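The complex is shown incomplete by one protein chain, all other protein chains being positioned as in the whole.
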Amino acid sequence: MLEYIKSYLGSNLTPGSAGNMLWAFVYIALIFLGLSVAVIAMNWLERKILAHMQVRLGPMRVGPHGLLQPVADALKLLLKEDIMPAEADKLVFWLAPLIVVLAAFAVFTVVPFGPTHAVTDMNIGILFMLGVSSLGVLGIVMAGWASNSHYPLIGALRSSAQMVSYEVAMGLAVVSAVLMTSMNAQGTGTLSMIGIVQAQQQQGVWFIFKFFPLGFMAMGIFAIAMVAETNRAPFDLPEAESELTAGFHTEYSGFRWSLFFLAEYSAMIAVSSIAVTLWLGGWLRPFPNLLGGPLWDLVFSLAPGLSFLALGAMAAFNTFRMPRHSFFRVQTVGLALFAVLLAMIGVLMLAPGVRERVQDIFWFCFKVAVFMYLYIWYRGTFPRYRFDQLMRVGWKVLLPAGLGVLILTAIVGVLV
Amino acid sequence: MVPITTTHYLVVAAALFVLGVIGVLTRRNVVIVLMSIELILNAVNLNLVAFSRMWGLHGQVFAIFVVVDAAAEAAVGLGILIAFFRNKETINVDEIDLLKW
Amino acid sequence: MNPVATPFFFYLLSTLAILGGVMVIVRRNAVHSAIALIVTLLSVAGLYLMLYAPFVAGVQIIVYAGGIMVLFLFVIMLVNIDRSMKERAFNKQWWIAIAAAVALGALFVSVFVKSKGLFPERGLPLAEESNTQQIGLYLYGNYMFAFEIASLLLLVAIIGAVVMAKKRI
Partner (left out) sequence: MNDPITHSLSHLDLNTKDETFLDSNELIINMGPQHPATHGVLRVILKLDGEKVLGTECVIGYLHRGVEKIAEHRTYTMFNPYVDRMDYVAAVSNGLGYCQAVETLMNVEAPPRAKYIRVILTELNRLASHQLWLGTHALDIGAITPLFYTFRDREEILKIFEKYCGARLTTHAFRIGGCLYETYDGFEREVKKFLTFVAPKIDEYEELLTTNRIWVERTRGVGYISAEDCIALGVTGPVLRASGVRWDLRKAQPYAAYSDFDFDIPIGENGDTYDRYLVRMAEMRQSLRIIQQAVDGIPEGPIMAKIPKVIKPPVGEIYHSIEAPKGELGYFIVSDGSTQPYRLRVRPPSFINLQALDQMVKGQMIADVVAVIGTLDIVLGEVDR
């Protein structure tokens, strides 16, 4: 058994491509778990970062520095009464959040966290991702319609129009990146997510820097369209609080509402992973061209462990800053334990053997986290677009820009 | 278990085709009639893709053209539907029996 | 690489597809029909994957389920369905229609029964890995003209839809 695990870990195939059901299930379970933790962490981080941007503290009461606040919220949501409007279409109302969650989670089957760390590697990976993530809009439209109420209906109409229009610009940006994968000696591109990252490795350049500024512009278009696609500020019209109270999920409560929440954050992570894979070199570590060589490889492979150790040190530092009062004793102990946990993870990640396999995942997650931070930053900074302005940006700015970038990429690719 | 052959796929496609025909011929709601047409197109596509297993990729390429056609048909059909609904406030096929009104 | 449990997935997907098809034509509520159609479309996409046609499957999901069905749902929300919900769902000639469809089905069955040898059991060994690349070569090679005509068709459809749906031009 141990041999089997070792031989698998030593191989360089994704479990889906290896036709290995067991490992595929293990990966699915891991991704599901990791995604849930990421959503919980994201919830806490968003509230804390947004709060600090807005000169307030954010959650501070539940657990040290509000660390347990998302857990408490999740419990609250699960225990809340599940309200279904009397005039709602029961079946569709019940089905809608499930579709949204399924679409958001199914995308992760092809996300490459590392050269071997993906559930499967599809020939049509990026097409699959775009297609499945576009299924989420069906759930949103169904939710708005099934609620049988005016605000959700307007929210659903807005979101369907918005998501369908931004998909076009998004697709064009993706195509220009896919086009870049074909610029090798054989002239064969790929749609596979792992293949796209490997193409960046072979060409020795992240596609964001390729044909500067074309790659950069394509990523910019994608980065704008993906915010609209996930219905986040400043494109959060379908759930615009000050206009439509809560948009398509006005009538939802408790567990069903939390499914929408879960789906929104997973979709954010999913589109960020697409952006990272296509333009930011996926799991590749930064600066391989400037800081190459085995020494630098070693240094960069230490980064995950060291960053966890740094997080642990931060938590430990804050443990000493906790007020010395019996009221805070439990919280202080909890924070100390959290620091120890982080430090232990850090030490584990420093171990040789582990660190080589973990660093891919670390760099991928780090790059995704940068995008997550951008999401929060947008939310704290921008007012909301109006519907006609949103459509104008989508069709009159992003779409022509995407087309132009695509054509220029093709021309430059032929010339170079 | 019987291995899955091309004929299996053809049977499924035939069933979908028949269902689509029934929908087109019996339903009064234009939207559902249009959806039944999509069903028929899908049955055809399934046939094409199944045949492409035997005679090369041409079937798949043609299936893509059929999808393009379906998209165009849906856009125009629903456009007509909206224009019609605005004038007559009905979406029943058997009330759409005049060429001009 | 060998596919896993092919018969199981085939029967599952085809059952889902046919059930979805039945629901499309029997549900009174158009939104329910649309959801059933989405189930059918996704199942058919699964069947395409089993037929080593991943690109067509991807196109099916992206264009049909993500695009056309959203359009359908959009239009169903725009038009008043309350009235048609209360009326008869089927028209008066339904029995003629059923008879015709049964006849058509019988024709298909007879074709399948009569022509066993027409459809070879085993097809060409198609490579899934380079499927997309080969379709791309066909689209921009053999079928270049058809491809351009298709884009023209789409353009005409866009203009037509805009002209018809717009209130005042």
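Letters A, B and C mark the chains as written, and numbering starts fresh at 1 in each.
FYI, a contact is a pair of C-beta atoms (placed from the backbone, for glycine too) under 8 Å apart; a residue touches a chain by one contact, two chains touch by 3 or more.
Note that the coordinates shown come from a computational prediction; the quantities given were computed from them, not determined experimentally.
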Quiz prompt | Selected residue (touches chain absent from view) among A:234, A:281, A:346 or A:394 | solution = A:234
Quiz item: Which residue among A:76, A:329 or A:386 touches the omitted chain?
Solution: A:386
Quiz item: Residues of chain A in contact with the chain that isn't shown?
Solution: 50, 53-56, 150-151, 154, 157-158, 233-234, 236-237, 240-245, 379-389
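Note that in this section only the chains that are shown with their structure count from here on.
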Quiz prompt | Touch-based graph of the chains, sorted into line, ring, star, complete or other | solution = line
Quiz item: Cα centroid separation between chain A and chain C, in whole Å?
Solution: 31
Quiz item: Using mean CA coordinates as chain centres, what's the chain A-chain B distance in Å?
Solution: 36
Quiz item: How many angstrom lie between the CA centroids of chain B and chain C, rounded to a whole number?
Solution: 6
Self-check item: Contacts with two or more other chains, residues of chain C listed in rising order
Solution: 55, 59, 67, 71, 76, 131
Self-check item: Shared-contact residues (touching 2 or more other chains) in chain B
Solution: none
Quiz prompt | Complex contact set, residues of chain C against chain B | solution = 6-7, 10, 14, 17-18, 21-22, 24-25, 30, 33-34, 37, 40-41, 44, 47-48, 50-53, 55-56, 59-60, 63-64, 67-68, 71-72, 75-76, 78-80, 83-84, 87-94, 96-98, 100-102, 104-105, 108-109, 112, 119-124, 126, 131, 134-135, 138-139, 142-143, 146, 150, 153-154, 156-158, 160-165, 167
Quiz prompt | chain A residues within the chain C interface of the complex | solution = 17, 19, 21, 89, 91-92, 95, 122-124, 127-128, 130-132, 134-135, 137-138, 141-142, 145-146, 153, 156-157, 160-161, 163-164, 167, 188-189, 191
Quiz item: Which part of chain C faces chain A closely enough to touch in the complex?
Solution: 1-2, 4, 29, 31-32, 35, 38, 54-55, 57-59, 61-62, 65-67, 69-71, 73-74, 76-77, 128-133
